[in-house]
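Quick one: structure below, then a few questions.
So, chain A:
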Amino acid sequence: MLRIFYHLIVLYLSFHLLWHLFRQKKPWSQAGAALVLTLFLLRLFLIK
Partner candidate 1 sequence: MNRIKAPALSAAFFLFLTGILCYFSGRSFRTMHRSETVFPSVGLTDTHQLSDYFPPLKNTHGDTEVYIFRGMEKGGNLLVLGGTHPNEPAGLMTAVLLIENIRGKRGNVIIVPRANSSGFTHSDPQEGNPQRFEVPTPAGPRLFRLGSRLTNPVDQWPDPAIYINPAGQKLSGNEVRNLNRCYPGRANGFLTERIAFAIMELIRRERVDIGIDLHESAPEYPVINAIVFHENSSELAALALLELQAEGFDIRLEASPVNLRGLSHREWGDHAGIKAILLETPNASHGRLKGKPSSSLIVDGKDKFYAKASRLGWLFVPYGEEGIPLSLRVARHLAALKALLGGLAELEPEKAVEFEGMPLPSEVQKKGVGAFLHPPT
Partner candidate 2 sequence: MKKKCMVSAILIGFSWALLTIPARGQETAGIFEQPLLITSAGQNAEVQIVAVLAKRAGLNYTLSKQATAADLENMKTLVLVLGASLKGLGAAGLDMDKERERVMALITAAQKAQVPLLCLHLGGETRRGPQTDDLIAEVLLLAKMVIVVKSGNGDGFFTKLCQPRNIPLVEVEKTADVQIPLQKAFK
């Protein structure tokens, strides 16, 4: 049960980051968002 909540939270934040990535105009801001998104995606797939 806890794991499902965890996945939902990480998924929600990942979508936000994705949304943020596409809203940024400067490439450096996009690169920053992409890097943070990488960490969240690894978390989403429980890779540690």
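By definition in this document, a contact is a pair of C-beta atoms (placed from the backbone, for glycine too) under 8 Å apart; a residue touches a chain by one contact, two chains touch by 3 or more; residues count from 1.
Selection rule: all candidates are chains of the complex that A comes from, given by their letters.
What you see is a predicted model, and the numbers here were worked out from it, not measured in a lab.
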All of 1 or 2 sit in the complex with chain A; the one touching it is 1
Parts of chain A lying in touch with candidate 1, wherever the complex brings them together: 2-3, 6, 18, 21-22, 24-25, 27, 30-31, 33-35, 37-38, 41-42, 45-48
